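Note that this complex is displayed minus one protein chain, with the remaining chains in position.
By written order: A and B. Residues from 1 in each chain.
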Amino acid sequence: MSTLKKILKILAIPAAVAVVLEGICLANGQTIISGAKSFDNFVVYTAIVMITTMALSINLNSGRFDFSLGAMAGLSSVIGAKITYSFLKGGSGSALLMLVITVLAGALLGLISGAVYCALRLPPIIVSLGVTLVYEGIMYTITGGKYLMSEVQNRSMSGFVGTWVYAAVIIASVLIFMIIVFERTSFGYDYNALKSGQKVAVATGINEVKNALICYTICGGLMGLVGMLNAARNTTINGGQLNFGSIAIMFTAFLPMFIAGYIGRFGNEKVGFLLSALCMSLLNSTFAVFSNQINATTQSIINAVLLVIFLIYLNNNHLIKRIFAHV
Amino acid sequence: MNRKVTKVLGLAMAAAMTVMTGCGSSAPAAVSDTTDNSADNAVGSETSVDQGETRKIGVLVADVSGEEALGFRNYYEKYIQNNYNVTFDYTDALASAEDEKAAIEKFASKGYDAVISLSSSDRVQQIETCEEYGIYYAVASGVLDESQYETYKTYEHFVGQVGPSNETEFEAGKEMGKYFKDKGVKSVAIYGAFIPNPMHVYRAAGVIAGLGDTYGGTDDMNGMIGQIFQDQGVDLTKVSGDVEVIAYLQGYGDTTTDELNAAIQKAPEAFISVGMATTFFAQTLSQENIPFSDIDSFTAMNSESMKNGSLEYLAGKYSSSIGPVFALVMDAIDGNVIRDPEGNAVSFTQGYLVATDAESFDKYYVNDNGDTPIFDKASLDGIIGQDVTYDDVKALIESK
Partner (left out) sequence: MNIKKNINRQNIIALLPLAALAVLFLIFCTMVNAKGYRLDMYLKIVFNEALVLAIVATGATFIYTLGTFDISLGASTLFSATLGVMVYNKTENIALMMAVILLTGIVCSLLNSVLASIFHIPAFVTTVAMMSVLSAVSAQIITVNGGALGGINIPSSVVKPFDNMPFKIAVLLLFFAISVFVFEFTKAGRRMKFVGGNPLCAYLTGIKADKYTILAFVMAGIGIGLGAFLTLVYTPSVTTTTASSIGMNIFIAIVFGGMPISGGARSKIYAALVGGFSYMLLNDILEIVIDSSAAYGITQVISAVFFLIVVYITGMNYKTALLPR
């Protein structure tokens, strides 16, 4: 496949999504991005989706299903907000300090989750069930089940999401970090080897436990970042998420993950994450434009139907092509 | 061999559970197998409570994190518990009707005297379950639908309800809308909170009526709320009138921030919320300097928004507004079940208090805090006792 054709294939989905959605908006006298504020939000949401999808895919690509992503994001942001507030009382530099602490807390939570998995040697889905409940319980205990507001409502935090620049820097940094770590380091080579053939990779001497621990740590750090972005964007953190109340966040990452997987066939999968996040963010912004016509119920139905349709295409495109070839 | 043993043991354990529970059902108090609500079945009323005995009251809650819910809880657990011989047992956030019923059954099996409900997944089921187990029951937040009240007002253990009626919710919204209309505002954004939550539907309808607008061609309460339930929200194409509703949003999810910003970009002269705005949007709206209003409660966070933010109108309840319900329940436990003049469970409507500046806010906030709630021991003592009548309770509630 020529480079031009590859580029066209890579850009086909985001371009099609943009054209269709903008077309729908224009037909109704609206536009997806209606101003600077709208663009800021668009970029911030793109960052949230991209990073969540990357975090989900790190373990899922290796056959490790992890329900604890939302709990890690929530708990790390609660820890970050509480510690930051105790030092700065919402003063200048709060966002930066909270960002650092939240990412570190997320990484630590990820590491703990990975350590439990490696120590117990139970299927990761089971471990993640237990870890999710533990993290949710801790979050509830710290917050008393309340929304954290005063800790995250300050000028520094609103400034953090008040411009697209920081989110764009985060997107670029995470993208570069992920490409380098997963494609240019011995950890990344080991990761890919383990992903493709666990038994053979371990037999060749790859330290699977170390690799898994790093994966979980990176995943936790990324979810810390998501927790930080969500806290700043929503101006609250819901501390009362018990009984798997935190797992919904991962379901939003399925569709972009599969889109990224498709784009990854023609180019870099990590770039695919960015492009698929752009698609989801465009859809989200369109939902916002039509929020008076499309309520939350309809939005979830549309999202679910899109997921199924895309997967039907993805898993049957050879058949679809054959059918169209005969027509 | 192992599998057989395992199976046998498994069935034995399940059988043990079912036999034990089966035994339970034949015991006098376990009455779910029968429709008989006789005194034999009454768990709570079996226990004779003299004045010296600690009364045990279970509290059903759906919201454990909201400002209003926390204020209520503080009042019961810190003020009332310190001043009366009573213990309150709060449930976790009850998510469904099944959870509510199980919670009441647990209270019953613990020998509790009464249940106060701040949870509304299925009020009918709550009343029926309490009646079945002979526990006194009262509603402290919101009220029953009129037809439901008519059905259950004669139930022996249904003490009554004290809270804003649906009409009061509508009026609270209407007053809020009228406030901005009277200010000469020409364009507003509305946040419908968690419509189709009935309370929020009534408030939103009230806001539209208060703005002097119509919804689907009507400004009649029943006509409006029926349509809003059907539409699952406020359809802006149905709103018409002098004050333009230029943006509407509801719920809280991924698109909310975008919707809020889209609303802000339309430059509304006011942002009217029927609930929770002070939790979700206070910072953004204050930063954008958009006057906003809400129906919430008098809390420290809202005080901050009123003083240093752009919160301009707050309709709220005292945290101690649930005091009279407690008094009614105490009276019932002590044998004085207060009934209205027709001999039915009492139903009192409480209105909202409105603050439009820091001074009026503080009047309600400071006065209802800590050791000096509006419904303090001195006032509640006047409606707790063997000689207390319906009129005494009515007079106190209306006086505040």
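As a working rule, a residue touches a chain if its C-beta (ideal position, glycine included) is under 8 Å from a C-beta of that chain, and two chains touch if they have at least 3 such contacts.
Here the structure is a predicted model, which is why all the values come from computation and not from measurement.
From the options B:Glu53, B:Glu98, B:Asp182 or B:Asp357, the residue with contact to the unseen chain in the full assembly is B:Glu98.
Within the set A:Ile180, A:Ile301 or A:Ile323, the residue that contacts the chain not displayed is A:Ile301. Residues of chain A that touch the chain left out of the display are 62-64, 116-118, 120-127, 129-134, 136-142, 144-145, 198-199, 202, 208-209, 212, 242-244, 247, 251, 254, 258, 297-298, 300-301, 303-305, 307-308, 311-312, 315-316. Touching residues on chain B toward the chain that is not drawn are 1-2, 5-7, 9-11, 13-14, 16-18, 20-25, 27, 29-30, 32-33, 35, 43, 89-92, 95-98, 100-102, 105-106, 108-111, 120-122, 124-125, 128, 145, 148, 166, 196-198, 201-202, 225-226, 229-230, 232.
Going forward, only the chains that are shown with their structure count from here on.
Centre-to-centre spacing of chain A and chain B amounts to 36 Å, using the average Cα coordinate of each chain.
Across the complex, chain B meets chain A through its residues 64-65, 70, 92-93, 95, 232-236, 248-251, 253-259, 261-262, 264-265, 279-284, 287, 301. Chain contact summary for the complex, chain A toward chain B: residues 34-35, 37-38, 41-42, 45, 145-147, 149-150, 153, 158, 233-236, 238-240, 242-243, 252, 284-285, 287-289, 291-292, 295-297, 299.
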